[in-house]
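Certain chains of the assembly are absent from this excerpt, and the rest are unmoved.
Each chain gets a letter, A and B, in the order it is written, and its residues are counted from 1.
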Amino acid sequence: MRNVNAPDRSRYARVRAASLALAAPLSEADCQVQSMPDASPVKWHLAHVTWFFETFVLERFEPRFVPFDPAFRVLFNSYYQGVGEQSPRPRRGLILRPALDEVKAYRAQVDERMAALLVRRAGDAEFDALLTLGLQHEQQHQELMVTDMLHALSGMPGYAPLAPLHDARAATAEPLRWRGVDGGLVEIGHDAARDGAFCFDNETPRHRVWLEPFEIASRPVSQGEFAAFIEDGGYRQPALWLSLGWDWVRSGRREAPLYWSRDDGGRWQQHTLRGVVALDEHAPACHLNYFEADAYARWAGARLPTEAEWEHAARLQALHGVGAVWEWTASAYLPYPRFRAWAGAVGEYNGKFMCNQFVLRGGSRATPAGHARISYRNFFPPEAQWQFSGMRLARDV
Amino acid sequence: MRNVNAPDRSRYARVRAASLALAAPLSEADCQVQSMPDASPVKWHLAHVTWFFETFVLERFEPRFVPFDPAFRVLFNSYYQGVGEQSPRPRRGLILRPALDEVKAYRAQVDERMAALLVRRAGDAEFDALLTLGLQHEQQHQELMVTDMLHALSGMPGYAPLAPLHDARAATAEPLRWRGVDGGLVEIGHDAARDGAFCFDNETPRHRVWLEPFEIASRPVSQGEFAAFIEDGGYRQPALWLSLGWDWVRSGRREAPLYWSRDDGGRWQQHTLRGVVALDEHAPACHLNYFEADAYARWAGARLPTEAEWEHAARLQALHGVGAVWEWTASAYLPYPRFRAWAGAVGEYNGKFMCNQFVLRGGSRATPAGHARISYRNFFPPEAQWQFSGMRLARDV
């Protein structure tokens, strides 16, 4: 991993505290539940991000490292084969021990030991790099805590809103405009001068890509626009869908995005962190999966932008509404030319998932402030719906 | 349902308090978890038994019945089609709302309303019958709370013992003796004079059965005896097993009963409510399913008793150790001759499950005191292991 500017101690404390703040309005039972295999319990998230510091920082830098609990090495290892076995992902919700209080004690102890290293290792490039990675990692899990909790609570009768969990940002209401972008040979990938010192390995190396001229929408597709797609029978026309997408529509009898339902008067409403609310026509459509985004684009006579188009347009400041929702791109998640994963077990962070996933760009209102950047490559399988994922249109000229 | 002696008010309070006492050592998260589809969360049990009183007693007898929460009608209905829809059984662990505190408030309110009816309806035969049924029902779920919690905690690293949850009774250490029993035309089924006024519908009507002479073991099969079956390769000899049983052995690579494992020295140990402990050679083998019980009996050159043999022998006081474990019988769970299910929705209690299950007799250390009786018919599918289920041998003469 590259040397990056050392985060100061207050940044460590700030990021760590933000995780606990997200969990604060939740009950012990809320933190235990896993509502589907793709999601994880909040308790597990709180422990796993701590395990990350313990395993990749404390174990590396503490002189006489002793683990908090040897069982945690397996329990809270997400997928790092280089660290050993993992407990089965779909059964994370059944991990009753350690209890939430013990996980908090685990966090406190690791924080204390990290504080000691933050003093002792100040200026050590490798330490700083791993520390930064740990904080970026924890921020990613903060977003997952929000999306996973929303999923767990979405079907609950009379569920208490979790508004404090995260504020919605103001909806974009502007009319959609097409921005023309010249093609040509452009550079794509992390640019430290503009994007900041840190990035994940998958954003590198910066490289050249040839683009044909294209147009891209000034803002994401709105909820009102997506509702028009539904009204027009979008979920009933196989010609609009990829083959796997149509299988997904039929096998699940899908008729609308996740969390959308109709109220007694037939009007669309949606489950949100603030409870069940009416559709906000001007806000970005959210919780779309790739199949839905792709089908909508076809219906609209357009297409999704590639990630190179998106990044190039974003650097030209042609895009509004970036950061409101993660935006599906037409690009499969694959290595950049001459990509090298980080050395060691942290090299499993990104590279090994480069198969059957699509890239999303931008960020969402659940993304911690300052976490995302223009070169950031988020990725999910095409069927994933529970993220704050939407879309922006593009078209050929 | 038959008229039975009215339970006094203190009995109602006692039974209801016992449920909360079982949950007392558990955390909120413990009460939320469902570790397999056959098990239910403790929170769900606490709510469901309350729903039973609300639905079958309050709704029937309160002048202006208003439900505590209309959503509970579906959420906490286990399987009563006559009451309407049910939430899906395998997803009971995902019911985050109502929270545990709300369920306790639900219990308190229903208890208060029941207290009023207990005064007003004293002497009403139908009321008394439904009240008694509700208490018997709650006692059944008390046993399930124990078995389900044991299952949820059994795989936890360093799990805190739940010893207060239930005390083990002393192990029977006597040598096995064969008790000869004459056959002939005997009477089977509930006998109010000897069994007490209450019974479930499936214990009736009392009827005649012809029995050939047989011998039955004086006590249940012990853990030491079952260990000898394992050492002799019992789990590796298909000739000992029913066809479905052998499928079960192979598909799950079974080598021992549920909760048995070997310690570092290769000695058997088992997960119990007191934590992981060494095998107690003299205690009854427990957590066997029907396949294991049937295979052990074949290995031992014996067989399981039929439920009629068991009941007849028990009435003759030929059996020791009754109540230590539920004892699998060779009898499929079927209606007695001229059986009539109770009228109305409570008629779904027993009759509709008379298919692909086997009868267990006796009772276990998790059975509330005074709940079981000689005519009691417990029943589970042949693959069920997580109950306190063991066996007693019989043989032809």
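Going forward, contacts are C-beta pairs under 8 Å (C-beta built on N, C-alpha and C of every residue); 3 or more make two chains touch, one makes a residue touch a chain.
Treat the numbers as computed from the prediction; the structure is a model and nothing was measured.
The full homomeric assembly consists of 4 copies of the same chain, 2 of which are present in the displayed coordinates.
Heads up, the rule we're going with is that only the chains that are shown with their structure count from here on.
Taken together, the chain A residues at the contact with chain B in this complex read 27-33, 35, 43, 69, 71, 75, 93-100, 152-153, 155-160.
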